[in-house]
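As you look at this complex, bear in mind that one protein chain is not there, while each of the others sits in place.
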Amino acid sequence: MTTELATDPRLWIEVHAWLDHEAELLDEGRFQEWLELITEDVCYGMPVRLTRERGAADSHRGNQYFLENAATLRLRVERLATEFAWAEDPPSRTRRFVTNIRVQPDPEGVRVRSYLLVFRNRGDDAGQEWLSCERRDLLRPTPAGLRLARREIWIDQSIVGSRNLAIFL
Amino acid sequence: MTTELATDPRLWIEVHAWLDHEAELLDEGRFQEWLELITEDVCYGMPVRLTRERGAADSHRGNQYFLENAATLRLRVERLATEFAWAEDPPSRTRRFVTNIRVQPDPEGVRVRSYLLVFRNRGDDAGQEWLSCERRDLLRPTPAGLRLARREIWIDQSIVGSRNLAIFL
Amino acid sequence: MTTELATDPRLWIEVHAWLDHEAELLDEGRFQEWLELITEDVCYGMPVRLTRERGAADSHRGNQYFLENAATLRLRVERLATEFAWAEDPPSRTRRFVTNIRVQPDPEGVRVRSYLLVFRNRGDDAGQEWLSCERRDLLRPTPAGLRLARREIWIDQSIVGSRNLAIFL
Amino acid sequence: MTISIGRPTETGPRDGLGARLAARVDIDAGSLPAFVFNDREVYERELGAIFGRCWLMVAHVSEIPEPGDYVTRTMGTSPVIVVRDEKGEVQVFLNACRHRGMRVCRADLGNASHFRCPYHGFTYKNSGELVGVPFQKAAYGDILDRQRLRLLSARCAVSHGLVFATWHPDAPTLEEYLGHLGWYLDLYLGRAEMEVFGPPQRWEMPTNWKIPAENGASDAYHTAHTHASLPKIGLIVGGSKFAEAGYHVHAGNGHGLGLGMPTDELVFPSEMLDEYRRRLRPEQFQTLIQVKNSHCTLFPNLTFVLSSARLEGEIVSHLNMQLWQPRGPDRTEVLSWGLVEKDASPRWKERARRHYIITFGASGVFEQDDAENWMDITRNCGSPVAQSLDFLYLQGLGRQPATDFPGPGEVYPSKYSENNARAFYRRWLELMLHDD
Amino acid sequence: MTISIGRPTETGPRDGLGARLAARVDIDAGSLPAFVFNDREVYERELGAIFGRCWLMVAHVSEIPEPGDYVTRTMGTSPVIVVRDEKGEVQVFLNACRHRGMRVCRADLGNASHFRCPYHGFTYKNSGELVGVPFQKAAYGDILDRQRLRLLSARCAVSHGLVFATWHPDAPTLEEYLGHLGWYLDLYLGRAEMEVFGPPQRWEMPTNWKIPAENGASDAYHTAHTHASLPKIGLIVGGSKFAEAGYHVHAGNGHGLGLGMPTDELVFPSEMLDEYRRRLRPEQFQTLIQVKNSHCTLFPNLTFVLSSARLEGEIVSHLNMQLWQPRGPDRTEVLSWGLVEKDASPRWKERARRHYIITFGASGVFEQDDAENWMDITRNCGSPVAQSLDFLYLQGLGRQPATDFPGPGEVYPSKYSENNARAFYRRWLELMLHDD
Partner (left out) sequence: MTISIGRPTETGPRDGLGARLAARVDIDAGSLPAFVFNDREVYERELGAIFGRCWLMVAHVSEIPEPGDYVTRTMGTSPVIVVRDEKGEVQVFLNACRHRGMRVCRADLGNASHFRCPYHGFTYKNSGELVGVPFQKAAYGDILDRQRLRLLSARCAVSHGLVFATWHPDAPTLEEYLGHLGWYLDLYLGRAEMEVFGPPQRWEMPTNWKIPAENGASDAYHTAHTHASLPKIGLIVGGSKFAEAGYHVHAGNGHGLGLGMPTDELVFPSEMLDEYRRRLRPEQFQTLIQVKNSHCTLFPNLTFVLSSARLEGEIVSHLNMQLWQPRGPDRTEVLSWGLVEKDASPRWKERARRHYIITFGASGVFEQDDAENWMDITRNCGSPVAQSLDFLYLQGLGRQPATDFPGPGEVYPSKYSENNARAFYRRWLELMLHDD
């Protein structure tokens, strides 16, 4: 029962900690700190999902829910810091449950796939919103630690079950 | 703070990776590959759950939602590969969140208990279906790696909150 | 890619196992065993959450959903063992999904933050109840292992989406 | 206590819903408007007009063999306790305390001599009498007439091992209600002592209850296409016409069934043949051994399927029952039982159980594809334009009855027919327009 | 602006709902039909007939001590801002912009001099005046009459530290509305300066709001059985009749309460006795110190419980308030506050807080078991057969009033009575059938 591990446990734990730390920053609204975790050339996208017969392509990258670079991510964070960002002020209560983390070292860095379940609740709404998705990330090692260089979010609905995407995934 | 660990970390991480890999295969519809993870003598069941006073048996193995062996699991996968499996063609979008993995080495292999939360969404249905359960697995080490020899799925509802069980758990 | 890990992997895995074990005890109604995991001076609270403009305090410790010490926790468990605890007899089916575990050694013990998603279903109710929260724990090492000395539960709703809090979180 | 179900001011044929139905339903012409499958007004009327009046199946006797054994079920949406009392009589009670309506029993099944209400502690015997009222003297003095305060009883009767109940005081006897169907229930359930594998599987589907009920009564025609994946994996055996051959029977009162026959090989356990012969009349026995499969709906909402297949090279069969419980215009709770001969060999019983689970339970490969159709039809029927459609029930109009079949009822050759669906909706309409 | 709530074409006693109620309700005979506890038509009528007309509690003054302090609440389902304006007056405004209805305040609590609408920026002072309209000249020229466009004001009054409001222009004064209840509110809230521990706990239960409200007014009888687990763990003290001894009081207008007395030992902090004596009349003080516990519903939806216990060997007590907010025929949002004497010792206050939390908050061991009953009753009342039941409210019919009690109202000896429930529903029915 001492088979060879496909994944270096230290790396796996490090990535785990990185993703949990990221979730903490986003759930606590520490967006400036979150921005420090992205690379200057980050590519952050979220394709439209489609219902198709089995085997056909079930997503589309022409239209995306997010298609961001470092500049637009910063714009979004800057906006949240104004006192007029009504959609998230008062802030939603969010919780980003991160599971099923799979790590693959790669010449470009570390390829990481993880499942993300987001709980969101706003104001005195007794209802609950849930987003379920997979994130496919490229984390790049830097002297300051791992940094997010690429993220693609695969949402598990063709009709997103959320009032808007005023939160980061 | 260096207490003895009940569980060998390497084994725990290996099982983690195994379950995450399995979830990936099922969520991506790679059923043939999934079949390679089961043993020939696999026993795959899902008892009916019952509401009873505290202390009384709250499940029943006479009637089960699944009661499969390797042959019937293969039949199910074969069916999904035809072009007439309407219930899952177009496929549902599923996400299997695996958490609370507990590992217990055992003469027969590795006893693994894990919690599974399944998100499922179909077509243009704006609703969301959730299944919550515990899986009690026996993983058997083989030269090709761990293989599923036994699984019992304890669903957390007496009335299953899903249109059908056209997916594997 | 062999950066320094912020967290000792052994400790992280141990805490993981501790929380998973605790979830198992609670989900299986093994409350007496659960009581053995708390310290005599345990402080177990769950503040009211508030919707406020960004930056303002969004919780209140004056009124709390739980505010327990070892004695009151024992009272609650004792009650569940009577045959008149209708709210949880027949018992709910619960599942406590624990994720995003972050561990911080500390002079007082181990500071642990984790995300908790609770599924709850009762009787022949086809509906599902979900509670999403963060738990901020202090685990204290003892000769018998880690023990819960402090827990604060941050629920992610200002209106708790559950019929009652007849379960432990 | 006289039970009057539904709002008195809203029933009757001359109101808005009656007019809507009269304007659009034309069953003799094979036409039914789509709206009846997803309409709140129709649904609410059904709860009284159909589920408040018909005999409804609530349990199988093998679920409650001993005195005190009970299961909790619903009749339509009304919660009931089905209990074998201390005298061994099966009784069906509304699961609601006569004081203030709390459920007196909150478990799915068990054994109890008494039911005690958790709110104020009123206690009822398992035969329904109110036998305990806490502090009765202090609270009520002498004004409480405990005799009047039995748990509300439904009329209850057992046939073919099935427990039925009805709220309708003037309902016919169960035997009259089943009518010609009895002959066929003998084949399903009377041929031997049957038992369920265990408590029912239960799940909720976003469909109107009538669509699966109609399907069970009448729809062999869908098999070739809906279940086209199953011949490919051996769970359906036979040529391209496997669903056509046999008989289509309307057994009266809206009960309908199809018998797939003849079969190439016996689909029942050979060790049971003697018992079958003992229990059945000769023409029933001769029919039974030619049967390959069968589907039936006992009006309004209990569907039987007798299914056979070659599994791992050997013949296997089982009987299942699905109870379609209305939960909304577009929601149905399914209770699904598998049944087998109590005295079949353990090996046959185990194979029958697995056959049931892979075909007709919540994960069953028949059930899955059926449900996909029923759910999307229900959704469509909720949209205004689709509601303007009139669905077609034309198959078999003008067809001649069969003359070569020994069983009773209106029997037609060929299962490609919608006659049973027409009969189902004729009965449904009659009840929906009935003026109490 | 005259507020007319509800659909004018649908109110009045002569319509379908009025007929359904008249046909089934017979309060003098102790009979109420089950359907009123889970019926959309009843619920929608209540939002106007009850919650559009009664005085409703919206906050405790200790929640908004300073000018500008506000909390947002609902009156029935209508969102309001409860604010102490710059002059120190408490005001209650509909939380809806007069331009196009957006909420002008979206926080649970805070301090604000102005409320600015996020949609187009209309700005209102915390006294309700519209003081800012962006680009008013360009957008409106001179046609906008800002005077007419104050935030919609409810009538508002404070009594016993509670803020009440009503939408009914012809409602009686709050004092008249409370009537005899004032004498008892003195015991709960007037005996000393009270404060809340903090903002309310809030949660949603699948129950009809009237069931808990009725329970709070009238139902000591359930204690022995529903809460039978609590004597076992010391949270209820006393013999088997602990719930019977005391008085049952209908204070008029549907307000009802029970006083558990006498007590073996004083359940209040001894350091407060002087203040009690100063604030209460002698007969009130004498009553208070004999009280062991009390429950009360201020019509329609505010329940008080004064509860005492021995916790860790020492006596402790607290007062709590639960506001049952209608959220559907089968849903209720609960707001739950604990209160304590402001000048009690820190140690008493801390023990009282813990006592409140373990007994009557969302995790409270009383609350839990109560809720289990209320939820299952509500579900039952949604099914057609259970709707045909008539619930029993017979306890205390024909009983003689008490003569040995100093307080006002209809007072009966023994808390095993349903007289307050009858009074509650009599008032409810009167309002439901009232022709505006």
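To keep things simple, chains are lettered A, B, C, D and E as they appear, and every chain counts its residues starting from 1.
Going forward, a contact is a pair of C-beta atoms (placed from the backbone, for glycine too) under 8 Å apart; a residue touches a chain by one contact, two chains touch by 3 or more.
It should be emphasised that the depicted structure is a prediction, and the values quoted were computed from it without experimental measurement.
*Asks:* Where does the absent chain touch, in terms of which shown chains it meets?
*Replies:* Looking at the complete complex, the unshown chain comes into contact with A, B, D, E.
*Asks:* Hey, which of E:Arg20, E:Arg84 or E:Arg106 is the one touching the hidden chain?
*Replies:* E:Arg106
*Asks:* Pick out which of D:Val58, D:Ala217 or D:Cys381 touches the chain that's been left out of the picture.
*Replies:* In the full complex, the listed residue that touches the missing chain is D:Cys381.
*Asks:* Which parts of subunit B are in contact with the chain that was left out?
*Replies:* Residues 86, 90, 123-124, 126 of subunit B touch the chain absent from view.
*Asks:* Mind pulling the subunit A residues that touch the left-out chain?
*Replies:* Against the missing chain, subunit A presents residues 46, 48, 50-53, 56, 60-69, 71-72, 75-76, 78-79, 82, 84-88, 158-166.
*Asks:* Spell out, residue by residue, where the missing chain touches subunit D.
*Replies:* Residues of subunit D in contact with the hidden chain: 16, 19-20, 23, 34, 37, 221-222, 224-226, 241, 244, 369, 372-373, 376-377, 379-389, 391-392, 394-395, 397-399, 414, 416-417.
Keep this in mind: only the chains that are shown with their structure count from here on.
*Asks:* Can you list every chain that touches subunit A and also touches subunit B?
*Replies:* Of all the chains present, those in contact with both subunit A and subunit B are C.
*Asks:* More than half overlap in residue numbers between the two sides of the subunit B-subunit C interface, or less? Answer same or different.
*Replies:* Shared-number fraction below one half, so different.
*Asks:* Please work out the Cα centroid separation of subunit B and subunit C, and write it as a whole number of Å.
*Replies:* That pair's centroid distance is 26 Å.
*Asks:* How many Å are there between the centre of subunit C and the centre of subunit E, using C-alpha atoms for each centre?
*Replies:* Comparing mean C-alpha positions, subunit E is 32 Å from subunit C.
*Asks:* Hey, what residues on subunit B touch two or more of the other chains?
*Replies:* Within subunit B, the residues that touch at least two other chains are 9, 51-53, 85, 88, 97, 99, 117, 158-159, 161.
*Asks:* Quick one: which residues in subunit D touch 2 or more of the other chains?
*Replies:* Where subunit D meets two or more other chains at a single residue, that happens at 106-108, 118, 204, 333.
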